[in-house]
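Note that one protein chain is taken out, while the other chains of the complex remain in position.
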Amino acid sequence: MYTLNHINLKIDDNKFILLAGETGSGKTTLIRCMNGLIPQFYAGYYKGSIEIAGQKTTERSIADLSTIVGIVFQTPENQLIAMNAEHEIAFGMENLGISQGKIKEKIEEVVQLTNIEDILEKAPFEISGGEQQRVAIASVLALEPQILILDEPTANLDPYFAQKILKLLKTIQKEQHITIIIIEHRLDLVLPYVDEIILMKEGEILEQDTKEKVINGKIFKELKINKPLIYSIFHDLKERNLIEAPIPVSLHEAINLLKQKL
Amino acid sequence: MSFKFLEAFKFYRKKAVLHNLDPRTKLLLALVYTISSLLFTNIIPLLLLFLTLFPLILIGKLAKQWFKSIRGLSFLFILIVIFNTFFLSVSYSIAMIIRIVIMISSFSIFFLTVDPNELSLSLISMKVPFEFAFSFSLAFRFVPTISIEAQNIIDAQQSRGYELKKKGIVSQVKNLFPLLIPLIICSVKRAFNVAEALESRAFGSERQRTYYFTIKYTYKDWIMTFILLVILTLSIIAKIYFNYLPSWVSWGLPI
Partner (left out) sequence: MSESSPLIVINNITYAYPNGTQALKNVSLNINAGELIGIMGSNGAGKTTLIRTLNGLIQPQSGSIFINNENIQSKTIAEISKSVGIVFQNPEHQLFSNTVRDEIKFSLKNIFDKEELLETKIEDTLKMFHFEQFKEKAPLNLSGGQKKKLALASIVCRDPSILIFDEPTLGQDEKEIDFLIALLRKETQNNKTIIIVTHNIEFAYQYIPRVILMSKGRLLADGPTTKVLSNEQLIKKASLILPQLTQLKASLRAIGLEIPDALHTQEAVRDFLIKFFESRSHKGGLS
């Protein structure tokens, strides 16, 4: 059995994309392919090719690809390798041989962007999970990737900080004009920010389209993923032909829809 | 089982004089005190040596953690007393304990006040290759993480009826599996996570690495270096002319 099979995918720039699917559907494996970790770091049977910003992932080193694709992983604690945020952010740039002056500028920029001024000198075990994740995001952004990929960045966070991280990501995506691909189980929190959705199951891509189209489709309904509460309620209303507009996913949309009805 | 003793070697950032010194100076400190303590076998000179170290512990605001590390090694002291008293004398075992305290104190000053990031920088300044120096600081970085994980594993197993203490060597060894296997598996997994994160941030790039942070030998370091060299010289002189020193220096207990 293949972890991934018959994957064909085109991703535009400047988009906020949600990668969703049941656990074990191959989402994490797919994103590992996007910066060359597969097949360069994890060996296995690999066929086909991926081109990111005109570069084949098998022909450039992972280090080189890191300036195009940045990945933030699930457990923030395990991706912080330095004893404080400033060292953490500098690390990637040092590896790439960037000059001290430029590193300084970039640190200031990403620190401001991710709002971590207050914790710059703190060790990973002195800060909260949400702060750890922001440091991790800053350290990846410092390499100026055109694509930022996040594997369940809010899995270990409480809803308040999860929402903060997602808001931050949307701001980053807009300000930096980059594409963000996110794996996220908390659909109720993430959907308001999403432009496009990719649905996966058993190693295959079932659907890739705009948020509106995917959510109103059959595949989304049938997948065993945790759907937002608003979606579930209004989906049932639509099935009874009580509403006809697209199914809302946020409270705001739902209320607007009802307002028109009343 | 507890991992509290690791606390004693965990770096905490503090705004104290010792913390601001160059790591190389502090390495010199550890070496000077270790060498000096090895020169003597009498209580008084070792005690004097220790007394010069004590202000540093206070200035560095390390008293609490230092005390913990010393207390954590008390079983070692008991061992020393037992062996030395049997074969030699009580005075000798006291001297040996002071010697060990000096060595541990000087190294714990080093580990408690040197930021692991700076540690790798100082290794690099001593021509150690970056990869090696970096893995050293990485190991330091993950000590607290792993000790927390170990505690979580113990807690999880105890919650399902696991008992820490068992009688008999065989069952004791067998009893370690429920702790060691999850710890090993989680550590391997973490190692992969860390490696992925490193790779994704251009670790091992073919380009010439730059260093954003640098360490500097300031005038404070030179002053400290001078003091340390004076201590070392005095110790050596005292050792060479030991027999000409006043007799109270070699004072010992009658047993």
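Think of it as A and B in the order they're written, each chain with its own count starting at 1.
Basically, a contact is a pair of C-beta atoms (placed from the backbone, for glycine too) under 8 Å apart; a residue touches a chain by one contact, two chains touch by 3 or more.
Since we're looking at a predicted model, the values are computed, not measured.
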item	value
Contact residue for the chain not shown (choose from A:Lys56, A:Lys102, A:His177 or A:Lys261)	A:Lys261
Chain not shown, touching residues in chain A	22-24, 128-130, 152, 155-161, 163, 185, 188, 224-230, 232-233, 236-237, 240, 242-243, 251, 254-255, 258-259, 261-262
Interface with the undisplayed chain - residues on chain B	4, 7, 149, 152-153, 155-163, 177-178, 181-182, 185-186, 189
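By our rule, only the chains that are shown with their structure count from here on.
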item	value
Distance from chain B to chain A - Cα centre to Cα centre, in angstrom	42
Complex interface listing, chain A residues touching chain B	32, 35, 37, 41, 61-64, 66-67, 70-71, 73, 75, 77-84, 87, 90-100, 103-104, 107, 121-125, 136, 139-140, 143
Chain A contact footprint on chain B (complex, rising order)	11, 13, 115-117, 137-138, 140-141, 144-145, 148, 190, 193-213
